[in-house]
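My structure is below; once you've seen it, I'll send some questions.
Removed: one protein chain of the complex. Kept in place: all other protein chains.
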Amino acid sequence: MTTHRIRSAFYFLIFLMAVWLPAAQAELALNLSEGVTEFSRDVYQLHMIVLWICVAIGVVVFGAMIYSIAKHRKSKGNKPAQFSHSTKAEVIWTIIPIIILIVMAFPATRVLIKMEDPKDMDMTIKITGYQWKWRYDYLDEGFGFLSTLDRKSNLARQPDSGIDPETVPNYLLDVDNPLVVPVNTKIRFLLTADDVIHSWWVPALGWKRDAIPGFINQAWTEILKPGVYRGQCAELCGKDHGFMPVVVKAVSKEEYRQWVAQMKGEQVQQAKMDQKTWSKADLMAKGQEIFETQCASCHQKNGQGMPPAFPSLVDSATVKGSLEGLIHTVKFGRPGTAMSAFGNILTDSDLAAVVTYVRNAFGQRDDTVQPQDVAAVTQS
Amino acid sequence: MSHATTHEHDHHDEKPKGFVKRWLLTTNHKDIGTLYLIFALIMFFIGGAMALIIRLELFQPGLQFVQPDFFNQLTTVHALAMIFGAVMPAFVGLANWMIPMMIGAPDMALPRMNNWSFWIMPFAFAILLSTFFMDGGAPAAGWTMYPPLVLQGGKNVAFMVFAIHLMGISSIMGAINIIATVLNMRAPGMDFLKMPLFVWTWLITAFLLIAVMPVLAGAVTMILTDHYFGTSFFNAAGGGDPVLYQHIFWFFGHPEVYILILPAFGVISEIIPAFARKPLFGYTAMVYATASIAFLSFIVWAHHMFTVGMPLGGELFFMYATMLIAIPTGVKIFNWVSTMWQGAMTFEAPMLWAIAFVVLFTIGGFSGIMLAIAPADFQYHDTYFVVAHFHYVLVTGAVFAIIAAVYYWLPKWTGHMYDEKLAKWHFWLSVISVNVLFFPQHFLGLAGMPRRIPDYATQFVEFNMISSIGAFVFGFSQLLFVYLVWKTAKGGEKASSRVWKGAKGLEWTVPSPAPHHTFQDNAPVNDADLAHGSAH
Partner (left out) sequence: MSQRHVDKKARKTIGVTLGVTVLMFGFAFALVPLYNVFCEITGINGKTGRVSASEVNQRDFDPNRTVVVQFDGTVNSALPWQFHPRQVSMEVVPGKLYTTEFFAKNLADRPVVGQAVPSVAPGEASLYFNKTECFCFTEQTLQPHEEVWMPVTFRVSPDLPEDVHVMTLSYTFFNKGGLTPAQEKAGQGSHATGR
């Protein structure tokens, strides 16, 4: 290679750096986050140790290569040596990597043992993965709720939304109901899934763990700093795998107690909601909100769906047919199709609202469905 | 083989007339090799086109071009096309062309089976790709095909499983052929420890293939029966275990990784000594390192599954076993550097690609060591860090080695020299753009971007953009390669039989282009022609 070629390659590299530097100035996340648990900090340190060992090995190996490429070239009149092996050298570069690997294995083993040893836990939260949302059950408190992609992100991510993701705060990393946990508390997580394998991951906690249908997995954490920590499902789980974020809100123990009391109050409230008779306007407003978070990912915001897997709701026979049949479809699903059962996921008042909305918006039928109507429909 | 070196264009160079006889019914190892290589190139562009649609969608956040479901179909079929359609057939093509010439054999041991094993491939991929045009589309559960997700697939499940069965049958037939050829067809004097490393690595790869391709066939068969016949191998409701599938799959999948890279090690071990004009350093160590990598590849599979919730003992075992692989791999890299050391190097295209291979494959090896550390893998797993890792070992590893091999042997195949200036353009465009493409993906993964997502949070915008730009430059640079190969096949400067001054091995003792039938009888091998002859 002639020198002018080297020079042009060099100029190209400078050009690349010029592209990269402004990017780097925008405070881009380049590295693992240190996180907010002891485990995540251990992992971060481990990561840095191994990274620097690799860099050091790289400098030696690539350094030798570059020196050799610069010096041992035919154009410099170098006469090729004819050696073809050296037992001494080969033993050395077998032994040295073994030593380096042992050095890496010690801290790795220590950190792993710590992760797999959940002792003296203060509370237990069960995480269930669904396509495509999470359910959190506070086993000691006796309540639980679903956590779905936030409505703003959900609207912006639709293919023809026309909304610039940059204008949506925490685009794709926000949910309607975050997982609220106390800080400085050892929390055991039990993970399972309803349909396919999911993986629950918050980088700031330092780990991810698979949620597998029919099996229970465990993990634990103790968050040291209050704050909101965001993550995503990490295991491909179907169409909307990219749209099931995890948000953990770590609060002080006192705030957590208040929040638990409030949630329990809301449960009583929820029971009342299912008893009362709603106005049509309230049902429509609530129904639209639920439709856009729960249904629009398949049936689309405009109800047109994506046939054949996700049929259009507009003027569909089911939507226009008997009210009981429509409620049944939403509540118990359609076995053998992508339509899942929402009976265990939404409350009766939510179901009433969404059925009212679908019926009016897509079926052109002027009906009102009350929570009591939903309760009356049982699986046939 | 004296007759071969004395007559240029001798009387053995009689090719069958007509397209059907020449290509469809061919039993000639060179023609079949060419077919494999052309097929691999086509699949490389089909898989590459899918990759470019993926990178186009990921150029900016939001969904602009494809629906999420189609995105998943693209990532799934991109992987299957590249692994089973591009890299594996390309190496089988190289093996077909070169192994008989390298060991002094007249042809492959089983020429008719060779024909079938190639002609199955286009059908297998026609079936796989046809699923794109079906109701419900192509398989979308990832190339790893994890249940229960894969069982949600529609009609495509049967087509995918059947296509994989065909690919498996083809690979197994190819592997049996290579084993039979190497074990039985070596010319007198071609002892095992005189064989070129490309032959050695392929022999070991062929054993890996017959050991693990049937396991994959078994795994996908179980998916088929779970989907259509009501069995419950992987269905928790029926007492099955979805994690069992992952164990079976990765029992195949990890050796598969080495199936994709061991022949590349062989190619690089041929090229570097030729251009350093110096014997390969540590030939025997290289053979043993290859064998130990192949052995270790059977006991590390669960490092793909650290997050499924294994007991501590299992996690520790698979972590230590995985770290061990660094040792034989390190030996290989040190030996290549030592081969270059004190040589008299020139930097023609094959050498440039080989050097890029050593550097960039090593970077992929480094991220591999990082991924082996189980507690850190709880963070890295299923992120773009993994995507960066396996593209460094498979694109700048396997694919670069294939391109290096094509430049190295193209003059022998066509009888013409390729255009060195254009080849250098191809190299520099590729090597720079491939790093722009994949290096930022390390950062994306560490910053928390999961794999296989069609849309992403706004903190990942910049690096995705850079990565996509790299992807397009890299993708379109490969058109230059097609042009170069086509141009060389058509004509150009005549190549001598030796082609490269420092090259050693039997393939350089026959004229360029290599006659249709090379070695007619069992002429004894002359050690002076060999790369690893009397020196050992």
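List of remarks:
Per-chain numbering from 1; labels A and B assigned in written order.
Following the convention adopted for this analysis, contacts are C-beta pairs under 8 Å (C-beta built on N, C-alpha and C of every residue); 3 or more make two chains touch, one makes a residue touch a chain.
As the structure is a computational prediction, the values presented were derived from the model and not from experiment.
Although one chain is not drawn, the whole complex shows that of A:D120, A:D160, A:E254 or A:D366 it is A:D120 that touches it.
From the set B:P122, B:G154, B:G218 or B:G492, the residue in touch with the chain omitted from the display is B:G218, counting the whole complex.
The residue from B:W23, B:F159 or B:F251 that touches the chain not shown here is B:F251. By the touch rule set out above, chain A reaches the unshown chain at residues 116-121, 124, 126, 128, 130, 139-140, 142, 188, 190, 192, 194-195, 213-218, 332-333, 335, 340-341, 343-345, 378-380. In the full complex, chain B makes contact with the omitted chain through residues 109-110, 172, 175-176, 179-180, 183-185, 188, 210-219, 221-222, 230, 232-233, 236-239, 241, 243-244, 247-248, 251, 309-314, 522.
Everything below uses one rule, namely that only the chains that are shown with their structure count from here on.
Taking the mean of the C-alpha atoms as each chain's centre, chain A and chain B sit 32 Å apart. Touching chain B in their complex are the following residues of chain A: 1, 5, 9, 12-13, 16, 19-20, 23, 26, 28-33, 39-40, 42-43, 46-47, 50-51, 54, 57-58, 61-62, 64-65, 68-69, 72-75, 78-86, 89-90, 93-94, 97-98, 101, 104-105, 108-109, 111-113, 115-116, 156-159, 161, 163-166, 170-173, 191, 195-197, 199, 201, 203, 206-210, 212-215, 217-218, 231-243, 306, 308-309, 338. Interface residues of chain B, counted against chain A in their complex, comprise 61-64, 67-69, 72, 135-136, 140-142, 146, 148-149, 152, 154, 236-237, 241-243, 276-285, 307-309, 311-312, 315-316, 319-320, 323-324, 326-327, 330-331, 333-335, 337-338, 340-347, 355, 358-359, 362-363, 366, 369-370, 373-376, 378-379, 381-383, 424, 428, 432, 436, 443, 446-448, 450-459, 461-463, 466, 502, 535-536.
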